[in-house]
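One structure is given below, encoded as structure tokens.
Showing chain A:
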Amino acid sequence: MTDIAQAGPQPGAAGRPPGESAERPARAVPGQPDMWVLVLFEALVFTAYLAVYLFHRSAHSELFLRSQADLSPWLGTLDTLLLLTSSLFMLRCVQASRAGAFRAAMSQAFITALLGTAFLASKITEWALLVHGGHGFTSNEFFTYYFFLTGIHLLHLLIGFITIGVIICQLRRRERRSQEIVETCATYWHTVDLLWVLIFSLLYVVR
Partner candidate 1 sequence: MNARPKSRPLITWLILSAITLAYLALDRSVDNHGTYRASSVVTTIAILLALVKARYIFREFMQVRNAPALLRRLTDLWVLLIGAALLGSYFTGLAIH
Partner candidate 2 sequence: MRRADGELILFWTLPVLAVIWASAFLLFPGFTHPMSPSMTAAQVAGFYRDPAHLSRIRYSMILFNWFGVGLIPMLMLLVMQVRRMAHRTPILSYCLLGCTAGGPTVFLIADLFWLLAAFQPGRDPQLTLMFNDLAWMTFTAVVPFLIGQSLIIALAIYLDHPDRPVFRRWVAHFNVVIAAALVPAAFTGLALGGPMAWNGLLPFWVKNMAIAAWIVVMSVALGRNIYRQRADGSDQRAPEEAVAA
């Protein structure tokens, strides 16, 4: 894992001042290379969860299919689009900040947070509807997986709000902005998106 941290030209430890974006090396890891340990590690952990889920799914495919029919594919799709769009704005925020357009970057960060909140609201609505319809964490095996996977993902999303907060703090302080920290936090936010894409296709789409 250390290899990743040492790969490529190391960006300055404390981050570079805003004007320096043009001197950015042609090939650089966005943000701290260290964040990629988290990205790849969490991807593996989720792969383990999802692999266990898929394995057990084939044992009770009838039950899983019947329960799956109670999920709304529209809500799932909406969730995915919300997070994909939030990722788009996060990328724009990073690019604006790199170009020195901090006001623009700030508004992109706020839009990202707004879309994240919309995802949160949509998720909670979906949970509420399911619980109202009589499906809880312990109802059956499918819903155990469903609530477990969406729940642990939501926890990652909540941490994502903290990272957006860090980005906004970085953009606000004029004298010691760190593009590196902005990019590190952005990488985390995209990870939340990435994990949801996997969860979405495995909970809502597979048959």
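Heads up, the rule we're going with is that a contact is a pair of C-beta atoms (placed from the backbone, for glycine too) under 8 Å apart; a residue touches a chain by one contact, two chains touch by 3 or more; residues count from 1.
Basis for inclusion: all candidates are chains of the complex that A comes from, given by their letters.
None of the values given here were measured: they were computed from a predicted structure.
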Complex member in contact with chain A (any copy), out of 1 or 2: 1
Which of the residues in chain A come into contact with candidate 1 in the complex? 3-4, 7-9, 21-22, 24, 26-30, 33, 36, 39-40, 43-44, 47-48, 50-52, 54-59, 61, 65-66, 68-69, 73-74, 77, 80-81, 84-85, 87-88, 90-92, 94-95, 99, 187, 190-191, 193-194, 197-198, 200-202, 204-207
